[in-house]
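Dumping the structure here so I can ask a few things about it.
Not every chain of the complex is shown here; the ones you see sit where they belong.
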Amino acid sequence: MDTLVKAQNLSIKYPNSDEPVIIDTNFEIKDNEIFVLVGPSGCGKSTILQALAGFIQADGVLTMNGQTIDTPDWQRGVVFQNSSLYPWFTVKDNVGFGLKARQFSKADIEKRVAYLLDLIGLSDQGNTKTFELSGGMRQRVAIARVLANKSPLLLMDEPFGALDAFTRAKMQKLILDIWRQEKTSIFMITHDLNEAIRCGNRIAIMNNHDKKIIEIKDNPFQNIDVEELDDFELERKIDKYRKSILELINQ
Amino acid sequence: AKKTNSNKDEIRIGILNTPNDVAVARNKGYFEEAFPNQKVSFITFDSGVDANKALMSGGVDFATMGDTNGVVALTAYIPVKLLWINEMCGSNESLIVKKNSGIKNIADLKGKKIATPFASTSHYSLMIALKKAGLEHKVTLLDMDTQNIVAAWKRGNIDAAYTWQPTLSQLQSDGRVLIDSSDLSKMGYSTGNITLVSKKFLKEQPESVEKFVNVLAKTHKLRKDNYPETVKAAAKQTGISTADADKQMRGTDWVSKKAEYSTRYLGNESDTGQFIVEMHRAGTFMHSQQTISYAPSLDQFKKFVYQPKGD
Amino acid sequence: MKKKKSLLITTGVWVCLLAIWFAVTNLKLVSPILFPSPQEVWTTFTSILVHGYNGISFWQHLGITLFRLFSALILAILTAVPLGLASGMSKTIHSLVDSLIQFYRPIPPLAYYTILILWLGIGEGSKIVLLYLAAFAPIYISCVEGVHHLNQDYVLSAKSLGAGKWSIFKWVIFPGSLPDVFTGIRTAMGVSFSTLVAAEIVASTSGIGWMVIDASKYLKSSVMFMGIFILGGLGLLLDWLLQLLEHEWIFWKGKN
């Protein structure tokens, strides 16, 4: 697989403090993979995502398709933990926002929006106001909104953290479906190891001390729903795998 | 009340809502008669204070006010000239005290509360009266509009007031006059209501100014010839009863045109008028009171006066 | 059920007050100058409705007052909203204008009214500018706040959706600060409204505020009371209308 994003000796400092939050970290995001980042609270996960999005400046190499990332761009769509849908627009207008801003024709926008609403199962809610949706629905719209741009990379910061456990499981399935259909790359932050294992192609791990990604593990268990499994041999393996990650995190 | 630049089609006159010569001329239609091709509009001011502001901003061409406000206009370099004395104040402006206050004469005012509208002719007259009695800093002065004087009087918040008609008659039922402006006039401190004209207007339409003077002169003549009719016209215009108008007008003196520009009043090119001398005196006094920032010289006052052409 | 009860109490309070007012004045316990009776105020009102006041009809008085108020408000909205939003978005503009506005804001309008009259004359100009200045600062300030309080994620999202500066302004910053802008407009109307009487004090012969002032000169208490009731009612009405508009236009307010 080709490399989509490349980070080399990446260090990040917030402008209002002297202490860097991330020091000399290295990673790559490949084409069409789900790259999941896990780590304890405050370790710097969101900081890395913000640098990837181009919201904050970083030292070192940070490129996407060879070009340095230094400003936000439609090629990297962002989904926040609490959806930042615009409450003054309808669901449709929210989903079409990026295309409209990029001056696509009305017809094109309508077609793409209709397709996406169908994909996320909200075809009937196109004209609904966003504050009338449930949390899960809103997060689906937020995902559709960045998909509209056909962004090659989706950045998700704990996209399902505000949802209850049962809705969350459904959203994980949805993301995997979409990912397969739309062939995009995803960078996803979570603090739920089961979510990481279910969704990620690779899992990057941070701890509380090193201010960097300390290890990136391939994940052989993607798309396996542990809770509906009947193969105990596999389950044992998954458990072992999870424990190895936990150990790294708690280092 | 249009924009600042005066135009040829309109004459804007700032008036006081009192039964004076302007009111009579208005009622009699003298203005329309004199200016058939121009619109004459009247803007009512509560006091010369607002009239001065209007003159300064070019909102009116003529304005009537107390002569103390005329002093202010001169001091403030408002581009105007003193055109006309509408009326000389007499018993229509007086110092009135509460009947039951035990105040018998001016000396008894010591430590009392006296209200008057600041910057008015009454204010000046009061200050002179107090100065003469050596009470300048021994009373509490209150700056009040005439309507507030009535209210305060009724509540017993003040012991005395120096004010004018019609306020005066509202106080007279339980008040006694200690001194009035005719008394002060006799001592050389006359006050009166005057009309100022903007220099710009004077330059552009000298003949209109001339006509304006003649309109007012006509009313002064009317008063002399037919007092009851004058009173009736004034009453109608200001919306008060003829009795009230009579009472108010009786306390004032309307001077004939000839007398206006004589040495007794405004004077002429060669001789300084007595009224101008007294206005100069007022200016000097007001400066000593720190109410104006400097005392204009007599020469300045002389130049301040309009002089009619020929006649 | 609870709402009904509270409505009942409120009505009761007003009925009680009216009754006391009626009783006290009709029993002549106070001077009619200090406190005119309700009938008198009502008679005055109907008579002014029919005959006008000072030769001008009631509706003209009301009209001229509303004209002054709305001219000032609309001018203030047209200038303060762009400036406020710009000042909220750009540090440079903020440092250019903010201190000036903060400085003039607390100055009582009556303090500078004379200067306005000297500069602009005694016509409608100075009156409208006085009300305009009173309305400007609250709108400006709430626009700045509106931008500053805007959820940063809204702007960041827009950027990474490919929106340019103008799109971000039009579709994100402007609607996003609208709730605050509207609050500012409501405040501005309140402030302008309370400056109304001051504006009509000088060289006016029309307007509800002038009517009250004129009545106070002649101690026509019933006219004063009537004017006060009208101003109170008008103020409530205008605020209520603004609230309706707000509810209609800013339908998402408080729903996030």
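Each chain carries a letter (A, B and C) given by its place in the written order, and its residues are counted from 1.
As a convention for this text, a contact is a pair of C-beta atoms (placed from the backbone, for glycine too) under 8 Å apart; a residue touches a chain by one contact, two chains touch by 3 or more.
Model, not experiment: these values are computed from the prediction.
J.: Which formula gives the number of each chain in the whole complex?
T.: A x2, B x1, C x2
FYI, only the chains that are shown with their structure count from here on.
J.: When the centre of a chain is set as the mean of its C-alpha atoms, what distance in Å lies between chain A and chain C?
T.: So the centre of chain A lies 49 Å away from the centre of chain C.
J.: What is the distance in Å between the mean C-alpha positions of chain B and chain C?
T.: Distance between chain centres: 38 Å.
J.: Could you state the distance in Å from the CA-based centre of chain A to that of chain B?
T.: 84
J.: Under the touch definition given earlier, write down the residues of chain C that touch chain B in their complex.
T.: Per the stated touch rule, the residues are 33, 114, 117-125, 202-203, 205, 216-219.
J.: Going by the contact rule at the top, pick out the chain A residues touching chain C in the complex.
T.: 53-55, 71-74, 76-78, 80, 82, 84, 86-89, 97-98, 100-102, 129, 131, 145-146, 149, 155
J.: Over in the complex, which chain C residues touch chain A? Could you list them?
T.: 151, 153-154, 156-164, 167, 171-172, 175-176, 178, 251-252, 255-256
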